[in-house]
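To keep things clear, I will list the structure first and then write my remarks on it.
The complex appears here without one of its protein chains, the remainder shown in place.
== subunit A ==
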Amino acid sequence: MKPAAFDYLRPSNRREACERLHEAGDDARLIAGGQSLMAVLNMRLAQPRQLIDIAGIEDLHFIERRDDHLAVGAGVTQAELLEYPGLAEAVPLLAQAMPWIGHWQTRNRGTVCGSIAHADPSAELPLCLVTLEGQVVLENRRGKSRRVMAGDFFQGVLTTDRRQDELITEVRFPLARPGLEYRFQEVSMRHGDFAIVALAGVIDGARVTLGVGGVADRPVCRVFDRHEDPGETLNAFAWSLGAEDDAHATAAYRRQLIRERGRELIAGGPSDEEIAHARQG
């Protein structure tokens, strides 16, 4: 289908973008790469009066490695972050998870911050950001910026803590710490489809932080002790997420995946990358 009609605005800086957002109220949507939003517009699931294109704002286009985090500006595409030299060493979880985002062709335009802003519960980047305890940086029309912990930012299906006149300017992924292990696994109908269950893990000695996406209305994390049998706690975790049946999988199957893949991940089993590598021989 074709999108319903809307005004198209192309602000030249952050402040102007926030001003336009403020003026338009609930009638405006921001667009950067548009790889989620354009599909929604084409199917007329959303019919905003105004579309505010931030892709041309120069100073949103940066990837910066700072003291303890990798900052990714709102103009950066997923492909650009994947090609960032040393990503696997700086934020190994991203290097593992990002090839699972859509396809080569959508990663070429889809932005990192756009995926965070869209807040699809099955998306890989929100899951990574929450599991790593990263931050979202927002700026309003007065030029005032605030940082929100990822765990507080996602509030439900396609719902975030972003206020009406705010623009996400960057997201911050904490850098890998020495000695820690990072793992990502995903189960979907086909590679590139929405995750039925996605798991991200940070293994810090005996302490394992396990994040789960694709089940609850947002990514959810729980901490496990590697020395204890995770059987019961994993089962309780799986039930706590309120899994639902849909066209792709039953709730029971989702819980089973969390129990089995979660156990594997906590025990430090092979990552998907290793499995794929082994399969290729």
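FYI, contacts are C-beta pairs under 8 Å (C-beta built on N, C-alpha and C of every residue); 3 or more make two chains touch, one makes a residue touch a chain; residues count from 1.
Quick note on the criterion: contacts and distances are computed from a predicted model.
Per the UniProt record, the chain missing from the shown structure is "(2Fe-2S)-binding protein", taken from the list "Ca-activated chloride channel family protein", "Autoinducer 2 import system permease protein LsrC", "Allophanate hydrolase subunit 1" or "(2Fe-2S)-binding protein". The chain not shown here is touched by just one of A:Met38, A:Leu158 or A:Leu180, and that residue is A:Met38. For the chain left out of this panel, the touching residue among A:Asp7, A:Glu89, A:Asp152 or A:Glu244 is A:Asp7. Touching the missing chain, out of A:Ala55, A:Ala150 or A:Val212, is residue A:Ala55.
Even with one chain removed from view, subunit A keeps its contact list with that chain: residues 1-10, 34-35, 38-39, 41-43, 49, 51, 53, 55, 79, 83, 99, 102-106, 108-109, 190-192, 276, 280.
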